[in-house]
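Removed from the display is one protein chain of the complex; every other protein chain stays in position.
Now for chain A:
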Amino acid sequence: MSHTRRDMIIVDDLRVRFGSHDAVRGVSFRVPEGSSFGIVGESGSGKSTVMRALAGLNDLWDGYLEIAGMPLGRGKPPDFFRRVQMVFQDPYGSLHPRQTVDRALSEPLLVQGIGDIDRRIRQVLADVALPAAARFRYPHQLSGGQRQRVAIARALISEPSVLLLDEPTSALDVSVQAEILNLLADLREERKLTYLMVSHNLAVVAHLCPWVGVMSNGEMVEILSAEDLRAGRTRNPQTTRLRELSAELG
């Protein structure tokens, strides 16, 4: 990790409890500006919980969180949601079934009071390679890949600097997965975005993220580079096991 760039995401000793269950137990990591950090782990390992706390969707946590220079607390600064956006796992569940693409994309602009709506929507549709004809369609008139492009467009339209990606490709066909990953990689270059990505698929994470954290049972057991992960230079038995599992499946 380069030390000349500032850290866009700082997570220090994050703890999340649901009732008597410790979902996250003291997780710490940093993501420098313009970089990407992947979190892998089995389901229930707490990786999505870390992301939802960072997204401001769950306020029940302890520790220190900072995104884009803004420490997160109970109340969020007004432009927090302009700087941080999220792409959800299931494109079939993340788009409002009664709202057209146009409506979904104009909502963040209306809430944030950003003008020039028509031009911005046309621009962002072009950026995610959606045809202009899709603008006034309902989600049920779009394919899974197109829906995920809409979800990415919605996240990008308020021009955030940090994008939280919650398994953005796991609900899609393999061929579409590659398209979406390439799109995300291109957008990161163009817009100097910082990504935090959660996935159970090591190949997907290693493709996009130079650094990967492995979570197990609410703890981050290992942080290693994507090359080390690919080459099998793992130190923690949990990482080794995850790697073997995904090698068997792949």
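Things to note:
In this section, a contact is a pair of C-beta atoms (placed from the backbone, for glycine too) under 8 Å apart; a residue touches a chain by one contact, two chains touch by 3 or more; residues count from 1.
Just so it is clear, contacts and distances are computed from a predicted model.
One chain of the assembly is not displayed; among "Peptide/nickel transport system permease protein", "Ferritin-like domain-containing protein", "Tripartite tricarboxylate transporter TctB family protein" or "Peptidoglycan D,D-transpeptidase MrdA", its UniProt protein name is "Peptide/nickel transport system permease protein". The omitted chain makes contact with just one of the residues A:Gly44, A:Gly93 or A:Pro237: A:Gly93.
Check A:Ala151, A:Leu172, A:Leu208 or A:Ala226 against the missing chain and you find that the one touching it is A:Ala151. Contact residues of chain A toward the unshown chain are 55-57, 76, 78, 80-82, 84-86, 88-90, 93-100, 102-103, 107-108, 111-112, 131, 133-134, 136-138, 141, 151, 154, 158.
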